[in-house]
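Handing you this structure, nothing more for now.
Of the protein chains in this complex, all but one are displayed in their positions.
The letters A, B and C name the chains in turn, as written, and every chain counts its residues from 1.
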Amino acid sequence: MIIVMRSGASSEQVEKVIDRVHSFGLRTHPIYGVTKTVIGIIGDDKTRVVEKMRGMPGVEDIIPILQPYKFAGREAHPENTVIELEGVKIGTDTVVVIAGPCAVESEEMLLETARSVRKSGAGVLRGGAYKPRTSPYSFQGLGEEALQFLARAREETGLPIITEVTDPRNVELVCRYADILQVGARNMQNFVLLTEVGKSGHPVMLKRGPSSTIKDLLLAAEYVIIEGNRDVLLCERGVTTFETYTRNTLDLSAVPVLKELSHLPVIVDPAHATGRNSLVEPMALAAVAAGADGIMVEVHPDPDAALCDGQQALALDEFERMMGKVKAIAEIVGRNL
Amino acid sequence: MIIVMRSGASSEQVEKVIDRVHSFGLRTHPIYGVTKTVIGIIGDDKTRVVEKMRGMPGVEDIIPILQPYKFAGREAHPENTVIELEGVKIGTDTVVVIAGPCAVESEEMLLETARSVRKSGAGVLRGGAYKPRTSPYSFQGLGEEALQFLARAREETGLPIITEVTDPRNVELVCRYADILQVGARNMQNFVLLTEVGKSGHPVMLKRGPSSTIKDLLLAAEYVIIEGNRDVLLCERGVTTFETYTRNTLDLSAVPVLKELSHLPVIVDPAHATGRNSLVEPMALAAVAAGADGIMVEVHPDPDAALCDGQQALALDEFERMMGKVKAIAEIVGRNL
Amino acid sequence: MIIVMRSGASSEQVEKVIDRVHSFGLRTHPIYGVTKTVIGIIGDDKTRVVEKMRGMPGVEDIIPILQPYKFAGREAHPENTVIELEGVKIGTDTVVVIAGPCAVESEEMLLETARSVRKSGAGVLRGGAYKPRTSPYSFQGLGEEALQFLARAREETGLPIITEVTDPRNVELVCRYADILQVGARNMQNFVLLTEVGKSGHPVMLKRGPSSTIKDLLLAAEYVIIEGNRDVLLCERGVTTFETYTRNTLDLSAVPVLKELSHLPVIVDPAHATGRNSLVEPMALAAVAAGADGIMVEVHPDPDAALCDGQQALALDEFERMMGKVKAIAEIVGRNL
Partner (left out) sequence: MIIVMRSGASSEQVEKVIDRVHSFGLRTHPIYGVTKTVIGIIGDDKTRVVEKMRGMPGVEDIIPILQPYKFAGREAHPENTVIELEGVKIGTDTVVVIAGPCAVESEEMLLETARSVRKSGAGVLRGGAYKPRTSPYSFQGLGEEALQFLARAREETGLPIITEVTDPRNVELVCRYADILQVGARNMQNFVLLTEVGKSGHPVMLKRGPSSTIKDLLLAAEYVIIEGNRDVLLCERGVTTFETYTRNTLDLSAVPVLKELSHLPVIVDPAHATGRNSLVEPMALAAVAAGADGIMVEVHPDPDAALCDGQQALALDEFERMMGKVKAIAEIVGRNL
């Protein structure tokens, strides 16, 4: 860390700051510049204790030099993390496509969707059993019944399953059915839930919170990893901005940034970000071109009749058509499907 | 609701849309304009079913006319909600000041703070037992021990207590000690937790999520209220913006807006919004001038030594000085302390 | 337009509103719903006069139905606008690549860059003569001398030229040298400048302002078009958000949205949006995958020595390598280079 003193700081103030740092067992290295004094701190990372010195007289700023996350960062783990499920690996040269309905509505619709997306090349089946909704008056999901439908769809199609968990008390139950646990954007900083999914040992897909920075997302991953669970997927799904035409603003530059900063696989969800069916394909293709390890798409046999987010789901044939282009673009950026 | 058809929409498309609306048991009232056709929908609010028509051919937009929240809105409940605790009422002409340390660090520091803020005119004691922190490496609170300290402080000072609950499994435990449950900003859309605190029957203070609109906040309150718990306080604590000098941007205009739209009391937390000690007093005074029903302030006997957010806490004497001005401004806007 | 009355509005208030609308020579079509009354307005678009009724007693909201722009929208002009310059057409199946240095620093560096990017397949040469900079202490450009260098580069390479104009008094001068005038993001709502470049008759590339919505961008284009100048290119270059790792957040979903709403060509500038060299290629590829009509890239013979934004420029060989992938992706989405 580096402590920047104000330009008018007295030498007494500088000394007091140095003494305080020493009291934490850290060494200092002051630089007396023309206008300002800057104090470098040497020793183990003690961000927490030094941060508290912000209020001291003469202190202008405290600048951290080390990244605040350890296990989620590429510095600690230079090679890509690969998550291995039965039948599919995530984080390799193969771009993984996660597809299925926003919410599981019935066994038939789920099976029909699962069969179709499998045929079109999807690698993982998604389907919501517990739906966090902004309004209490919206459809909240079928719960455990939906989990059972998902398990049957896996049995029939062989596709591993991802579904969202919203309640720490449900983690065990959801683990009985799902291959990957999804933590939704609004729960990205639900630290109680992060700890619980971390303990579960199941792979976890963490959706970026709508106002979470890339650093916040990596710190949320850190919460999962420090429980001993390194199988974390990061998912960009749009951030909150002033633009109202799309539901959120998809931050595709987060893809190469996350690949630089972290070893964890990066998935993009173009549907939730944009909220509009017609934008799903262009944004899915763009995500693969930008280097995503996978995409997650909502597919529904009859989007107009969907109980949840039908306006952003693809029909089965639309999905199939898109997959041809996804494959072609993956190859241009040195990947495959 | 109103459905706006595209300018080139065919009369066949218009008819299909009308038929679909009728199939939901709703009446329609089309207006054939010069450029566009607009279809008014009459009947009970069926936002959910009509929303799903967004994908239909020819539909340009679907515009809700009714507010999406029912019980949190002033239309349904024109008079101010008053929350009565032993010794203090919130939502009346009296501005309530909630004060105490960010985190409860020890019994002594809590008692010292409680006595002092009580003397300075605070009406409620705050203190964190469970701290949600962006980094897993930050201090996470003392847990139940802190709750016990809080209970003793209430015993001694008579001040009712507010503390944050982060885990649905802890709601019952926290209710044994606290008078008001706080739901933090990052949990504002943790619907599982909202439902649980709703069932508890305890008054709940809901902090606005950093990227939540005013409408989202009222919908979160709705989650609590539909469990039968009308005692909800709304708390503005800053929203996420591009400005980095302050931690968040305090949206003080949300105060009069919330007072217009809702009957629930509105509290302002100037410390978390700004993250800087020197901004707490000016923003606290501004909050009262803007019509807030209360303010929430972090006070610490020794801010420099605080284990959590010391840089935004007031010292005991700073708090006392501020309270004189708070009182004077309250009187000018027709309130008291 | 539609006027929504408050739920408690009296029939007298409704009548007064209707009378006011009639006084503007417009017809009304009220819908008396269960909870609220809604008044449809029929006639020519008189947004301006009706907007002023917002303050009237009983009025809750006024909702425009027609888009506020006329000539920039696809409704008025369903076919794509094609901008024809000597040697290049913009807005066709061919993806146009605009390349060159951020600022023109000398004749030699410009010529070297121009020859190289032309060889790699660029269609237009860019180079800044007048640089708007956040700090008055940053390099502000060489002015007319740079324009002369650009003209010589065009002579030698045949590449048409785009350069920024910042001062309405300079429009005539810049037109003497440049083929396309660029209006920078910070001037997107400099309506005086928009009017002047509109009058110039030269094609204009309008960069989206950092906090401008898609609608604002189209309204800015409207300012240019109503001067009789339909040759407007729209450029997405990132919007202001809370994320600080990248300079701005590139809003790639704006590309398909703008293609839906407008007939004007859409260009993407991945360098200014991200501010980081390593993100330029992935975002350029993503832009083409998302359907952009062109991309604009900063290229410099020696990025480390650049006088302006070197950290986001590509070296000549990096640009060449990228162009191969750009071409391949263009073909997958049905375009060419």
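Throughout what follows, a residue touches a chain if its C-beta (ideal position, glycine included) is under 8 Å from a C-beta of that chain, and two chains touch if they have at least 3 such contacts.
Just so it is clear, the model here is predicted, and its values are computed rather than measured.
For the chain that is not shown, the touched chains among those present are A, B, C, taking the whole complex. Residue C:Asp216 is the one among C:Glu105, C:Asp216 or C:Asp269 that touches the chain missing from this view. The hidden chain makes contact, of the residues A:Val4, A:Leu111 or A:Ala328, with A:Val4. With the whole complex as reference, residues 47-48, 52-56, 68-69, 132-139, 166-169, 186-187, 189-192, 209-211, 216, 219, 222-223, 226, 240, 277, 303-307, 310-311 of chain C touch the missing chain. In the full complex, chain A touches the omitted chain through residues 2, 4, 7-8, 29, 31, 33-36, 38, 40, 42-45, 63, 65-66, 75, 240-242, 244. Residues touching the missing chain, restricted to chain B, are 211, 213-215, 239, 241-246, 249-257, 260, 273-274, 278-279, 282-283, 285-291, 325, 328-329, 332-333 (touch as defined at the top).
Here, only the chains that are shown with their structure count from here on.
Chain centres here are Cα means. That of chain A falls 31 Å from that of chain C. Remark: chain B and chain C have CA centroids separated by 38 Å (rounded to whole angstrom).
Residues of chain C in contact with at least two other chains: 241-242, 244.
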